[in-house]
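One protein chain is absent from this view; the other protein chains keep their places.
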Amino acid sequence: MSANTGVLKRRKQRIVVVLSILLVIFGILIYEGLTNSIEYFETASQAVANRQTLGTSDFRIEGNVIGNTIRRKNDQTLFSISSGKTVVPVVSNGSPPQLFQPGIPVVLVGHFASGKGPGGTALLFLSSQIMIKHTNQYIAAHPNRVKIVKS
Amino acid sequence: MNSYVIAGYLIAIVSIVGYSLSLILRRNSLRKQLQKLKNDSEQNTDDK
Partner (left out) sequence: MTSLLETENADNFSDKDKILLENILKKTGPSRIKYALGAGSIITAVLTVWLGLFVTPNDEHLGDTVRLLYVHPPVAWAALYLAFGTTTLASLLWLWPKTRSFFWDKVAGASAEIGVLYLALTLITGSIWGRTTWGVWWTWDARLTLTAVLLVLYVAYLAIRQLDGTSKAKATRNAITALFAAIDVPIVHFSVLWWNTLHQTASVLTPGLHLTVPLSMGLTMGLGFLCTTLIWGWMMKARYDIELLKAVTGEMESQRAILQRRSEL
């Protein structure tokens, strides 16, 4: 019987260890979730409206890439994003992801530039990372392909 | 075909098949154990 209680005790210890590890992971997840802000991004128009409070601190900005604004300059990619009527010019370091293209919604990590232009503060977003925000809309690229297989 | 897609399909298929096989094996070994217990008890009754 004593051997049996020993086994039970060891099993309980093992479960307690597993639960404590899970509790630590739980804490890390909640901490990361809250500090990364539960609102993942600000739309470009929200960001421009909050520009005073945002200052030059890092945040995520969302908007659609405007068609003919994409330009490459050395290692940098220059383009503008829009949301509603607001347009924000962007300078991004590094190469953008594969799906980056005119019209696609993106989320950019970075901050507003502090540089002052002749006409007051120039609006410019310095981005360190580009993420593509896919919507829930899917569009078949080659509808013919289905017909071929069916026939 | 995109290698990411292939990886996604493979991981899903392998883990589902793996878990299913583990279920089959566990069930079979438990059934064998129970069958043995049943046979043993019958043996004992026969002895008496």
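Order as written gives the chain letters A and B; numbering starts at 1 within each chain.
Going forward, a residue touches a chain if its C-beta (ideal position, glycine included) is under 8 Å from a C-beta of that chain, and two chains touch if they have at least 3 such contacts.
If you're wondering where the values come from, they're calculated on a predicted model, not measured in any experiment.
Chemist: Could you pull out which residues of chain A are in touch with the chain that's been left out?
Modeler: 8, 11-12, 15, 18-19, 22-23, 25-26, 29-30, 32-33, 36, 38-43, 62, 96-99, 101, 104, 107, 129-143, 145-146, 149
Chemist: Just checking the interface: what residues of chain B touch the absent partner chain?
Modeler: Residue positions of chain B that touch the missing chain: 1-2, 4-5, 7-9, 11-13, 15-16, 19-20, 23-24, 26-27, 30-31, 33-35, 37-38, 41-42, 44-45, 48.
FYI, only the chains that are shown with their structure count from here on.
Chemist: Let me have the rounded angstrom distance from the C-alpha centre of chain A over to the C-alpha centre of chain B, please.
Modeler: 43
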